[in-house]
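Okay, handing you the structure first.
One chain of protein is taken out of this complex; the other chains stay put.
Moving on to chain A:
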């Protein structure tokens, strides 16, 4: 089994929900593999997005590149549909003036079909998410 970025849209993943959308900075930018493009939130928190892998995966490490995020919660589910999310990870980020936040999270029990990212607090009115990648394995190609 080969190790690669499970989140990439070029590998078949998809953002199936985002609570904010500016058509100039759409949520697809999170998983296009390019940190120069980003998704912005457009209002009050919490804000969230859901990544669908379209397969069963086992995530071992998450890397999140963002700006002005203060608290991030991550939930996961193994369902066919984006339902029954269970609480998984909660992180407080530090404020990185003028440069991207780069958070690497080693995770346990990363079996899932969908991941849900909830930004509950921010350091400013708006935040950006430039990249989310997940290192891990494909368990089964059926979701």
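The rule is simple: a residue touches a chain if its C-beta (ideal position, glycine included) is under 8 Å from a C-beta of that chain, and two chains touch if they have at least 3 such contacts; residues count from 1.
Methods note: contacts and distances are computed from a predicted model.
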| item | value |
| --- | --- |
| Omitted chain (choose from "General transcription and DNA repair factor IIH subunit TFB4", "Ras-related protein Rab-30", "Intraflagellar transport protein 27 homolog" or "RBR-type E3 ubiquitin transferase") - UniProt protein name | "Intraflagellar transport protein 27 homolog" |
| Absent chain, residues of chain A that touch it | 21-25, 35-36, 38, 40, 42-45, 67, 98-100, 121-126, 128, 130 |
